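Please see the structure below; I have some questions.
Removed from the display is one protein chain of the complex; every other protein chain stays in position.
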């Protein structure tokens, strides 16, 4: 299958996901051998209109492990010195003459789609806008579940925390809906519970889901707990609510004890207080392994684009 | 011919320009084959005292296409943590021990000359000061005209927009004056018309030029239209003048219709409103090809320095 751009989770069909997982597995073996120099004539640009050192580092490490080269900016808004207002389209047209792939973090929804419309080299959406897509994050999450559990079909997966605005959770829910007999548990207080657009999508595709507001009642039943960070800012002056929820939707050794032996805990990182550090050394804590899978998935995506 | 530093357009004689064009043509073939690893033991530092992501990316991509390596800063003013005031000369002396070539964007006229005075490794001036030089931009512009039209002798070239302060236009006018039978049309309102120092140079070298203030009366006669951006700031509170001039010195499909079939439109980029996007897909729009030529010329210059 030919990949031209990576813009949104929706473009990943089951066959394409299968191919991606197979290539990512190969990349695991490449990585263990110390990487490859196969792509030493390729240049990747990271064009970030807002800083995200973590995501940028992950893409850059993946490109280096493939032998490729990187040109990088976290200040894309200053792309033209002393001048503001060059269109994204012009910037992309110029970069087309410099690089073989452009990793774009834009500050507007559909920034990456606008870029792809004029670009002859592949655009990878590395997150655009609040509430926009971040497809490579969703794919690495999906790959992590697949790798940790052997398959995705039939798994019970709980999402906990801020589900309303978390683009990671929203994209991942979408992708999980493509797998058979998956059961999704959305565990959050009402005001940050999963939004209707995703629930309708799941209804239309006959995906089983349930809404909860009590994390403890769910943890013993599931194969995966996907924990997320609750944003303090969204509670404004209701600091008490924020404090209350961060205590209720919290993973510590008490939660670990209720969890199944084979279950795993995931988190998109960065973590603040929502998982106790005492959980880190438990083999079920998969969140740092997620970071490594991010390298594998991005190596796989880059190699599929070239 | 041995190049030691690249500081100003004036140092490029006709034989040196011919050699540069020949090497840039070779680099075009190298680029099509995916670059070379010939210079994988060379390190280039980009030392930018003011940000210019576009210029920095162009140099870095050129270096990577040659197989070389890059260390980079856009915050050269903070070169020494917690301390201001290290002299440029000391910084250059230190970098001489780290790298094989230094690409310098300085904030003062003659910054690059000061650097070259103490440097044992080549200095490339990537723009210094307001009204200073930016020789690699002028050379890539010249190369673009040569490549698009086959030769430069006898061409009619119009410059439009802000000619008073545009260092690109000023440097390029200087270089074009070295070619026989070239005719230059400076098209601008009086207050941003080309300054006397360049006109005197052209007089002394018997280069034909004419001053105009009506773009439409010129466009059908010329082989090249070099369009530039008018800076809003220089008009202060006279916003009406700015608005008026941006409408008069504007390239759209009406201008395209008057242009010769073989003529080209150039622009140093970034563009704001001075060229309509409807022009972009016309084959005469050469400004994005200019960006690619920038890579070729910088690859050529780097290889000539090594």
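So that you can tell them apart, the chains are marked A and B in the order they are listed, and the count of residues begins at 1 in each.
Everything that follows uses one rule, which is that contacts are C-beta pairs under 8 Å (C-beta built on N, C-alpha and C of every residue); 3 or more make two chains touch, one makes a residue touch a chain.
Remember, predicted model here, so these are calculated numbers, not experimental data.
Contact with the chain that does not appear here is found for just one residue of A:118, A:279 or A:295, A:295.
Only one residue in the set B:43, B:199, B:272 or B:304 touches the chain that does not appear here, and it is B:43. Mapped onto chain A, contacts with the missing chain fall at residues 34-35, 37, 50-58, 60-61, 64-65, 67, 70, 72, 74, 229, 269-272, 277, 280, 288-289, 291-292, 294-295.
Listed by residue number, the positions of chain B touching the unshown chain are 40-43, 45, 69, 71-73, 75-76, 78-83, 85-87, 89-91, 93-99.
To be clear about the criterion, only the chains that are shown with their structure count from here on.
Put simply, the C-alpha centre of chain A and that of chain B have 41 angstrom between them.
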